[in-house]
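Note that this complex is displayed minus one protein chain, with the remaining chains in position.
Now for subunit A:
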């Protein structure tokens, strides 16, 4: 006999606040994605570089980022780096999300390039292409097809992971929600609404990605 009854008015009354938070979540995720792409490309190629020092450094980066919880990383950047220079919350959030996501993208890129059969590189080199030409004209176009789907999943993870920036004061959907819970004392309604909003954001993204994937496959043959 629960006396609890759902009161959705707290959600509709505070809709604008939640939307503001959601918009911030989208923005910060996109900005972090943009910064994590070059990290992923550089580290990913570093992982398969001929130079053993570069390979070691890239490998160490990936292992450390994979081994440290994002929450700890964010705290460390915000407080630790904040001790030395004045870091704004947003900047710390972008650095944390981008370096973290970059490591996972690096692994995806590395796997994508390595999944292209060895014979493709050999055929390209045998025809007189330099390794850079072979990479550009033969390997990467094939790797991209393998990289796209897992990168898209990774981006969805990034959007969800970005909820952790609320602990360092990032004014995202999660923080807006937490604040509303504190003032309205309606945690179930608020958190349910937040869950639905996160789901809608990631599901729409999934649909967009699926559409592009399908279009790419149709073009192939």
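Note that in this section contacts are C-beta pairs under 8 Å (C-beta built on N, C-alpha and C of every residue); 3 or more make two chains touch, one makes a residue touch a chain; residues count from 1.
Here is the rule we go by: contacts and distances are computed from a predicted model.
Only one of "Amino acid ABC transporter ATPase", "Carbamoyl phosphate synthase small chain", "Monovalent cation/H+ antiporter subunit C" or "Acyl carrier protein" fits the UniProt record of the hidden chain, and that name is "Amino acid ABC transporter ATPase". Here one chain is not drawn; of A:54, A:91 or A:129, the residue touching it is A:129. By the touch definition given at the top, subunit A reaches the unshown chain through residues 117, 119-120, 122-130, 133, 137-138, 141-142, 145, 220-221.
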